[in-house]
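Structure below; questions to follow.
For this view, one protein chain was removed and the others were kept in their places.
Letters A and B mark the chains in the order given here, with residues in each chain numbered from 1 onward.
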Amino acid sequence: MKSETVKNMDVLLRPEKFRAAVFDRTASEEGGFSNYSYWRSTIRTFFRSKFVVFIVALIGMLILMAFLYPALSKTDPGAISTNPMTWNKRPNADHWFGTDSIGRDIWARAWYGTRNSFLLAFFIACSDVGVGTVVGALWGYNKKMDPVMIEIYNVMTNIPSTVYLVLLAYIMNTSFLTLFIAMASRGWIVEARFFRNRILSIRDSEYNVASKCLGTPMRRIVSRNIIPHIVSLIIMETALVIPYSISSEVFLSFIGIGMPVDAVTLGNIVNQGRSSFALHPYQMLLPTAILCVITIAFYVIGNKFADASDPRNHV
Amino acid sequence: MLRYILNRTLRSILTVVIVFVTVFMLLRFMPLNGYFTDEMLKVSDEQTRMAYLRNQGLLDPPFSQLWRFVKNLFAGDLGRSLTVYPKVPITILLCEKIPVTAAFGAASLVLGMTLGLLMGMFMARYKERLGDTLGTFYVVFVRAVPSLIYLFFIQVWVSGVLKLPLVFYEDRPESWILPTICLSLGSIAWYAIWLRRFMVDEENRDYVKFAMVKGLSKKYVLRRHLFKNAIIPIAIYLPSDILFIISGSLIIESLYAIPGTGGLLTKAIQKQDNNLVQVIVLMYAILSVLGVFLGDLLVAFVDPRIRLTEDEG
Partner (left out) sequence: MRNVILSARDVEIKFRLREKVLTAVRGATLDLYEGETLAIVGESGCGKSVFTKSFIGMLDKNGWVSGGSLLYRGEELTRFKTEREWLRIRGKKIAMVFQDPMTSLNPVRTVGEQIAEVIVWHFGTEHEQAKREAVEILRRVGIGDAEYRYQQYPHEFSGGMRQRVVIATAIACRPEILICDEPTTALDVTVQAQILALIKQLQKELKMTVVYITHDLGVVANVADWVSVMYAGQIVEYGTSRDIFHDPRHPYTKALLQSLPQLGVKGCDLYSIKGTPPTLYKQITGDAFAPRNPDAMEIDFEAEPPMFQVSDTHCAKTWLLHPFAREHAEKLNFAEEARKKEAVAAQAPPFDYCKADKLLSVRNLTVKFRLSHREFKAVDNVSFDVYRGETLSLVGESGSGKTTIGRAVMKIYQKAEGEIEYAGKRIDGKLSKQERRELHLHLQMIFQDPMASLNERAKVDYIVSEGLYNYRLFANEEERMRRVEQIMAEVGLNRDFISRFPHEFSGGQRQRIGIARSLVMNPDFVIADEPISALDVSIRAQVINLLNKLKKERNLTYLFIAHDLSVVKFISDRIAVINKGRIVEMATCDELFLHPLHPYTKALLSAVPHPDPDRERAKELLVYDASIHNYKIDKPVWCEITDRHFVFGNRYELDMYREELGI
C-alpha cells in the first residue's frame, strides 16, 4: 500500500505538473450547498421512522373504516331489540363483537361512535387552532390587546379544564352542538397564546424587518413570511387537540353530562360497557381498543411531526 | 422582589374576582328546569316549582343574588345543599369532605413529584436507551389515552391482583393505596416528561460543557449543575399539577366512592344540586388561582435571574 502511493507520487511529480492550472469559478463556489427544501425534508424526516409509518397507516384505516361502515352497512346502531334472547350476546357470526344489554350490535356501534367522536374532536381541533391562529396573529401584532388577553388567558387556564367543562355542560342541555361549544370555548385561548408567542418571534425576526424595509405590503408579509412558518405548527397543534377532545368527551360521559344517552359516541359506548363490565367484559373490548389507538396515534403523530418540522432534526 | 410579589398578589386577586363573578353569572344562565332532576320534573307542576325557586331566591335579579351570596360568604354561610343532602349547610358538608380530598391530593402530589422527578432524571440519564423508551411509552399512554379507561382497569384488575379493596373504606388504610397511586399517575408522567426535556435542553448549553471542561465528572455535573437548573422551570408546572390532581380527583373519588369534594361534585351534578355545584366549582377555581400564584412565587424565589430582573415581557 505504502510503496504504491510512493510510486504514484513519482508519476505525479513531473515538472510539467507544476504549471498554472485553469481556475474554475463555479468549482470554487462548491461546498456550501446541499439540495434542501423545508417541506421535503420535513416529510422525509417524519416518515423515516417505521413506527410513524405504521401509526399513520393504522389511523388512516381506522378513520376510513369509521366513515365507510356507516355509509355501506345497513345495521342500525341504535336498533333496540325487544327479544331478551338477543341481549348481551357473546361475539358470534352475526354480531362479531356481541351485543349490549339491549341487543344493539357493538361492532356497528363502535364504528358509528368512532365516526361521531372523531368528527366532534376534529371540529373542535379545527375551531381551536383556527380561532387560536387568527386571534394569536392579531394579538401578536397588537400590543394593546395584551392586558385584556392575558387576563382572559389567566382566568380560563386557572380553572381546571375538567371543572370548566363540567360547569358548561352542566349549564347547557347537552347535544353535539353544546358539547362543541363547551370544549371549543376554552381551547382557543391556549392556542392563541401559543401562536401569539410564535408570531411575535417571527414578527421581530430580521427577515421580516427586511421585508418591511422593502415596502412589502401586509398581505404578502402574512402569506409569504408568516403562514409558511406556522403551517407546521398548525398541523401539529391540530393533531394534538384531537386526542384531548376525545378524552374530554369520554370524561363528560362518565360524569353524566356528556352526550344524551341515545347518542352513539365512543364516550357513551365505553361508559355503557363499563357499567356491564363485571358480567360482560367483552362489550368494552372493541370500543376501548379503538379509543386507545386513536388517541395514542394522534398524540404520537402530533409530537413526531413537531420533531420533524424542526429544521435542526432534518437530514 | 417585593414589588413583584405585590403585583402578582393583586393580579391573582383580580383573577379570582373575575372567575368568581363569571362562574356565578354563568350559573344564572342555566335554564330553570336545570334546577330539577327528571323525576322532580315529572312529579311536580309548574306552580310548585316556581314557588320553590322563589323561595330559594333564585328568581331575583342575578346581581342581587350575587350580593347576597357575597354577604353570606363573609358571614361564613355558603348556603344549603338542595338535593344531595337536602337542607344541610354547605359549610358543614365541606368541612367534612375537604380533609379527605386534601389528604389524597397532598399524598399524590408528593408521590407524583418524587416518582416523576426520579423517572425524569432516569430517562435523561439513559437518553435513547431502553429505560427512556419504556418511560416514553408510559408518558404517551398516560397523556393520550382518556384517564377514565386506565383508571377503570386499574381498579378492576390491579385491585384483584394485589388483593386490595375495590372501593374506599375509611377504616381500612390499605384501601387508600390504590386511589393515591391512581391520582398520581398523571403527575408522574407530567414531571417525568418535563424534567427529561429540560435536562436534555440544558445538557447542550455551553455552561454544562464548560463545567465538564473544568474536569468535573459527568455525574457531578449532572447532579450539581444540570439537575438544579432543570428543576427550576419545573416549579412553574407545580400549579398545573395541582389542576391535574383536581381534575383527576373528580374521576377517582367517584370510582372508588371516596367521600371527598370531587365525588361530591359529581354527585351534585347528577342530582342537579345547583348550590353545591356553584360552591365547589368556585372553590376549585380559587384553589387553582392560588396554586398558579404560589407556583410563580416559588419560581421567583428559586431563580436568581427573576429575583432581580423581574419579567422582561
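Basically, contacts are C-beta pairs under 8 Å (C-beta built on N, C-alpha and C of every residue); 3 or more make two chains touch, one makes a residue touch a chain.
Values in this document were obtained by computation on a predicted structure and should not be read as measured data.
Contact with the undisplayed chain is limited, among B:Asp60, B:Glu96, B:Asp132 or B:Asp303, to B:Asp303. Only one of B:Arg54, B:Arg172 or B:Lys228 touches the chain withheld from this view, namely B:Lys228. Within the complete assembly, B:Lys218 is the residue of B:Arg68, B:Arg129, B:Arg172 or B:Lys218 that touches the hidden chain.
Taking the whole complex into account, subunit B touches the unshown chain at residues 205-207, 209-218, 220, 224-225, 228-229, 232, 302-305, 308-312. Summarising the interface, subunit A meets the missing chain with residues 8-9, 12-21, 23-38, 205-207, 209-217, 220, 224-225, 228-229, 311, 315.
Simple rule for what comes next: only the chains that are shown with their structure count from here on.
Per-chain CA centroids place subunit A at a distance of 26 Å from subunit B.
The residues of subunit B lying in touch with subunit A in their complex are 11, 14-15, 18-19, 22-23, 26-27, 29-31, 34, 140-141, 143-149, 152, 156, 243-244, 246-247, 250-251, 254, 265-266, 269-270, 277, 281, 284-285, 288-289, 292. Residues 151, 154-155, 158-163, 166-168, 170-173, 243, 246-247, 250-251, 254-257, 270, 274, 277, 288, 291-292, 295-296, 298-300, 303 of subunit A are the ones that touch subunit B when the two sit in their complex.
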